[in-house]
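Removed: one protein chain of the complex. Kept in place: all other protein chains.
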Amino acid sequence: MLDISASSLFVILVSAILVNNFVLSRFLGICPFLGVSKQVETAFGMGMAVTFVMSLASIITFIVQKYILDLFGIQYMQTIMFILVIASLVQLVEMIIQKTSPTLYQSLGVFLPLITTNCAVLGLTILNIQERYNIIETIFHAIGAAVGFSLAIVLFAAIRERMEVANVPNAFKGFPLALITAGLMSLAFLGFSGLV
Amino acid sequence: MREMIKLGLILLLITAVAGLVLGIVNSMTADIIEERLIAESLEAMESFFPDLDDASIIDEAEFLDYDRVEEGFEVFSNGDVIGYTFKTNTNGYGGTIEMLTGINVEGEVVGIAILSQAETPGLGDVIESDDFKERFVGIDVDGEIDVDTISGATVSSNAVIQGVESAIEVYLEVFGN
Amino acid sequence: MSNRLIVSPSPHLRENTTTKTIMFDVAIALVPASIASIFFFKTPAAMILLISIISAVLAEYVVQKIRKQPITISDGSAFVTGQLLALNLPASVPLWIPVIGSVFAIVVVKQMFGGIGQNFMNPALAARIMLTISYTDRMTQWVEPGVDAVSTATPLTFASDFTSVQSGAPSFVDLAIGNIGGSMGETSAILLIIGGIYLIYRGVISVKIPGLFILTVAVATLLYSGFDIEYMLYHLLSGSLMIGAIYMATDYASSPVTPRGKIYFAVGCGLLTSVIRLFGAYAEGVGFAILLMNTTVPLIDRYTAPKVFGEVEKQNA
Amino acid sequence: MNFATILKNGFVKENPVFIQFLGMCPVLAVTGTATNGLGMGLATTAVLLGSNTVISLLKSLIPNKIRIPCFIVVIATFVTMTGMIMNAYFPVLFDALGIFIPLIVVNCLILGRAETFASKNSTPFSIVDGLAMGAGFTVALVVLGAVRELFGSGSVFGLNLLGDAYPSAAIMIQPPGAFLALGILTAIFNVVILKKMKS
Amino acid sequence: MNISDIIIPVISLGGLGLIFGGGLALASQKFAVEVDPLIEEVENALPGVNCGACGYPGCSSFAKAVVAGEVEVDGCPVGGQSTAEAVASIMGIEAKVGEKQVAKVICNADNKQAKEDFDYQGIKDCKAASAFNGGSKSCNFGCLGLGTCVRVCPVDAIEITENMIAKIKPDICISCEKCVAACPKNVIDMVPESQEVVITCKNEEKGKIVRQKCDFGCIGCQICVKSCPFQAIDFDNNLAVIDYDKCTNCHVCVEKCPTKAIEGDINKRKKAEIVQSKCIQCTICKKACPVDAIEGDVKKEHMIDPEKCIGCSVCAEKCPKDAIDMK
Partner (left out) sequence: MKVFSFKGGIHPPEFKEYTAHLEIEKAKDPKVVIIPLQQHIGAPAEAVVEVGDLVKVGQMIAKPGGFVSAAIHASVSGKISEIGMKPGTNGEILCAVIESDGKNEVDDSIQPRSDLSNLSKKEIVSEIEKAGIVGMGGASFPTHVKLSPPDDKKIDTVILNGAECEPFLTCDHRLMLEKPEEIIKGLELIMRGVGAEKGIIGIETNKPDALEVMFEKASNYKSIEVVGVETKYPQGAEKQLIQACLDRVVPSGGLPMDVGVVVNNVGTSYQVYESLSTGMPLIERVVTLSGSALAEPKNMSVKIGTSVNDLLEQCGGLKEEVRKVIMGGPMCGQAVSSTEIPIMKGSSGVLFFNEEDGDLPEASNCIRCASCIHVCPVYLQPLHISAYAEKNQFDIAERYRPMDCIECGSCSFVCPAKIQLLQGIKIAKNEVQKKKNK
């Protein structure tokens, strides 16, 4: 029943990473993008954590959609169901990681709470359904979105690190310049439009 | 343990109330939403089904597996079904192109209508021109779609073609006999 | 003045090269191409060049005045930005386009980040792309050289979406000397290369970035077309590859400083150019490719730091 | 605590957009036109008002340990309701805002106010706070939307202001324009308003 | 309205709530991890929104950073003032006892008054310049005016004057002492905010040498030490030093110092004034005044001679009826 071709999966992947980059052209997950991008290391940790949560959340919400919402015809409850599922899930995972692997917790776990209330994850799960992806496509879409997010935030963090020593006008120090930087990055990413 | 049960119950209570409220609001708004969905497309549909006097939404469950098809309508005239209309979303150059494709009971495309698009003004937005839209009239659902793209707006044209294709696909799958 | 001695840290000698001489060299290197563009496109080209340069320099002056910073317009970097921006525009654009572009380049892309050397993105290119996206129709009306206001396709249109050169394409001779449609400065490959050789000779740029950039595009187009040399040459000579590779990818502020980083950067530019040209929506990919690679520069710099003298040995010991 | 300071906080001192940088996604995504900005602002205000009210009412009932899930449920309920109502009565807006309506749930602004204000203050104050913060958010969105629309399409609230001869800078209604416009507006906000407040 | 339209959402959502509520509670017991109670407390005071606006990945990371001292208590933009106060009180950072101490540059000699030995050319930074003979000023104890302190001050409280000397605005200074640590010449001290009289010289050389190098330097004449009515000035290492606890800001030394090494505006000197309605004419003040500025006998109206009064407030402090105002 699943009709999947390698090329269509590739298209989903490339589209989510580059063409419709979650941050730079879809405006999802801007808060962590702006907030947790002062250092490349933390940005990378954030990216990894987002990748993990996005994949997990996509699968679970897919199941919730199919076997609860669609089954009972209560699609209108999507938002509340999804956010509950995601929030609880992430919290659960965080607890487990914190208990079982302190090192993993340091590199990944600390970012988890932040991800719960971030549009990128909820947005992704809603988009998955909206685009009517099947389970395999959903996973690819999730990975693509996460990689796209990670790419954007790591590049952004590196640029911001460089700006630390720049002689920036006072009024633009901090967030304003970060936004303008993001704007210019998004300008560059327009180059990918029409790629797939 | 007691604590646990207590917490669970409180959450149960709150979620149940939430469910209740939502259920009520939903049942109050669902019909209105459906009506306006039809109303929204009705005018556009009239451009290729001039005789129509009523339409109803086809249950979504029928074509859940078709990514690009958003909604389907049965189109009536004097109580008889005269055709179907599908609303599709495809990716154009500048974003999603939302459009309708009308197919009559004979299995012939009777016309298309662009509901919304964000193509580049002057380039991609020529897909809204009558000249382009008319290229689709009369296509047989069982035949090939052979429509020339507009040069300089290949991406946009292809997106429209894809929309028509998807509509035909669903038509064949669901209603094709 | 005072008979006090000067005390300053060592060293007490300085090379003669200054920021100003470097920028001056770039401006000189662009002179042949600028003259050619005026030759081919007549008065409008001259006006665009003039307006673009004036507004860039003026914008820099005004910003620095407002910020109460030392005025550095005499270092020539705004001049170069204006010049390069003009060369990136079609000769048919109305004159307010270079004004908006220059102001955007200098104010938003350069000065907001702290001025010369501190911008992470190429100002002229960012402005060009911004203009292309904002005023697509005006920015894509390439005029035929010599003939007024007859719009034509850029030669790249004959190659970008196909795997071989299409008929009707201009000849290689025309491509080389620049008798083709396109933006003002991207027309004459030969003059651009001559300018590039001058820059290399003066030590302003090294051949590394332009060389690898062009080489990568050559290899990619060869592979794509199944070793069609004509097709490859066509890609190299048309569009803004030459001006991009020689003058824009080499912009100091927005390219890596580490020796290894420059390699990755150039190859990345080449690959992205090829991908966008061959698969993307835009016929031309050079601008986007460079901008995209600009965003990766800080990261590249960070992870390609040269190994410090004696570092490896220590680990072995 | 009085109503005036709460209002001032919402508009200026703790402006959710220009100072706190909360809920940035909708701010950037839906401000292609002033109308959309207004719609989003009002929708968010509605949710904020509802959740602030309910949470301040329930604050003694909700155990600390599961307060966050409870808040989320309350907020999500209001979001869904708002969405349904918009879908039914403001379909154009509903379509334009798209996915960002359900995403109001995760707008940190709302959860933030619930946690820092509504769960600690009385209901009347919480209502004012919700209104003030919502208004601060809405005003910011409208301003941003108006600026983008003006430069990007020459109009504001669909009213053509700059005439047909104005060459619209399409970049402004595209993603880069959103970032750039917000960045510049924030800088202006910093300079003008904050300086005024200091003196 | 269909009854199942209502029942289904209630049951499904409620069920989910039950499962998650219980599940999380169970998990939180099962996977409980020891956390520094202080961190936990700070975390509880935070909004818990986990928005990342503070730059840390979530509220608990921020809490950890606060406890570790990596970030200021007011680092959470969502919580605003109230949260900052709550966190501060948990962290025990209450307003420091006693008076606010502000940073003060203990050198008043700009490039007009202090002699320069050479023209310094190099990075405009005090740390950099002080590597050359301690800086271009002849005096090795003075402010170089190249603004290292300006660059570390988080609140822009420091300015370099036109003539190259650092001035700190006491009302802006937040007492972080970053400038004190950064100044390579150790010329910044923390001084009580209300202190009006400050000896602004750190030169420990002999008077003769100081005189050659600077017009404003302390030349070790000790006139101030002798003139101070309160023995608030010590002399050590060729340098006069005020004990701010003893100093009453009477400005006597300011008047006496021959080189303007003591800063203080005599016009700002306060004057004691007796509120006759409160005065019980006890003569306590008269006895306390170090300069005999008060006239009066028991049961006779007391008068303060404003010419003589040096504004030291001793009388005001001694007055049992609070009848003396310092203006």
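Remarks
Labels for the chains are A, B, C, D and E, by order of writing; each one numbers its residues from 1.
Here, contacts are C-beta pairs under 8 Å (C-beta built on N, C-alpha and C of every residue); 3 or more make two chains touch, one makes a residue touch a chain.
This is a predicted model, so every value here is computed, not measured.
In the whole complex the chain that is left out makes contact with A, C, E. When you scan E:Ala128, E:Val180, E:Cys221 or E:Cys279 for touch with the missing chain, the hit is E:Ala128. When you scan E:Lys30, E:Arg151, E:Lys206 or E:Lys268 for touch with the missing chain, the hit is E:Arg151.
When the missing chain is restored to the complex, the residue among C:Pro32, C:Gly117 or C:Gly211 that touches it is C:Gly117.
Although one chain is not displayed, its contacts with chain C can still be listed: residues 3-15, 17-19, 21-22, 70, 72, 75, 77, 114-118, 252-253, 255, 257-259, 305-311, 313-314, 317.
Contact between chain E and the absent chain runs through residues 117-118, 121-123, 125, 127-128, 131-134, 148, 151-152, 182.
Residues of chain A that touch the chain left out of view are 164-165, 167.
Criterion: only the chains that are shown with their structure count from here on.
More C-beta pairs touch across one of A-C and D-E than the other; that pair is A-C. Per-chain CA centroids place chain A at a distance of 22 Å from chain D. A separation of 28 Å divides the Cα centre of chain A from that of chain B. The mean-CA centres of chain C and chain E are about 52 angstrom from one another, to the nearest whole unit.
Among all residues of chain A, those that touch two or more other chains are 31, 34-35, 74, 76-77, 80, 84, 88, 116-118, 169, 172, 177, 180, 184, 187, 190, 193-194.
Shown for chain B are the residues in touch with two or more other chains, namely 7, 10-11, 14-15, 18-19, 22, 26, 93, 120-121, 155. Chain contact topology: the protein chains form a complete graph, every chain touching every other one. On the side of chain C, the complex with chain B involves touching residues 136-137, 281. Every residue of chain C that touches chain E in the complex is listed here, in rising order: 2, 4-9.
Chain A contributes residues 1, 70, 74, 76-77, 80, 84, 131-134, 193-194 to its touches with chain B in the complex.
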